[in-house]
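Below is one structure. I have some questions about it.
With one protein chain held back, the other chains of the complex are shown just where they sit.
Naming follows writing order (A, B and C), and every chain is counted from residue 1.
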């Protein structure tokens, strides 16, 4: 089965069992997501560029990254549930759109510009 | 099949076809994730508290939220792939740990403290 | 004297005395800034909308907010120093540009759109 749908359902059950849905308006959930992204950033901020590839694969850092990425994912799934978005479908659609928007031959080795 | 694994695999193929893996060190990917979280925040920032529940379900906002949440998810999956984390498993484990850490009867209606 | 210039100079001296400038490339500093913004978000995330105005003025929350906002400011000033931006001047210019861009009579009570 879909693990995105499964994790979303488990987060909803977890939330409702504690009566925490009252805290989970969209703006508050984005702030919670930001908090977890901040913890993820802190794990990496001072890693030297040429050491980061090795460092992220070692413990305890790899396990800490797994935890913070999990927190980001769980809040993101909770937010999608609250705002009524099928995130598995939306992400598949977005990836398809990106594949169409950036033909490989035109964009090879060139970072997409945000400017 | 697992849609997290499937989206992760598609993101890897998408990246390699454009030779973009050279840009995808962990620190750069977290900055990209932050950029997408920022776009998500901008969509919600000035919504009135008592109007946000209705607003997020209406178009075009709902579709814009779906796009930005998709971007966050896709970069998160890409990061997990790069650092070698099985995010579906890690998130399931983290949710189980949260279930154990916050017994419903002790935490009903009380927001978990970060302090 | 300018307190932005004074704090910037003190941050530079603090950094150099510990030989930490080697860690302060722009991308790493933005990740550090994101970490502090995340801590700021965590302080507010679960506050009820109708209680936040009172809550932020009480201790210990007000002092905690002061600390996290200070961390954000200090990393921002450090980043500006590293990339060679006179932030006091740039912010005054940006505010002037915003004053010109949003004439009060045309924008009263309407949140500026980011869409």
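Definition applied: a residue touches a chain if its C-beta (ideal position, glycine included) is under 8 Å from a C-beta of that chain, and two chains touch if they have at least 3 such contacts.
Note that the structure is predicted; figures quoted are calculated from it, not measured.
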item	value
Touching the absent chain when the full complex is considered, from A:12, A:64 or A:107	A:64
Residue among A:34, A:56, A:74 or A:91 that touches the chain left out of view	A:34
Contact partner of the left-out chain, one of B:32, B:61 or B:74	B:32
Positions on chain B where the hidden chain makes contact	23, 25, 28, 31-32, 34-39, 41-42, 44-46, 49
Residue ranges of chain A at the interface with the undisplayed chain	27-28, 30-31, 34, 42-43, 45-46, 49, 60, 64, 111-112, 114-115
For chain C, the residues touching the chain missing from this view	2-5, 7, 10-11, 14, 17-20, 22-23, 25-27, 30, 33-35, 37, 40-41, 44-45, 47, 49, 52-53, 56-57, 62, 65-67, 69-74, 76, 79-80, 82-85, 87-88, 90-95, 98-99, 102, 104, 107-109, 111, 114
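Definition applied: only the chains that are shown with their structure count from here on.
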item	value
Distance from the mean Cα position of chain C to that of chain A, given in whole angstrom	24
Approximate Å spacing (C-alpha centroids) for the pair chain A, chain B	2
Where chain C touches two or more other chains at once, by residue number	28, 31, 34, 42, 45-46, 49
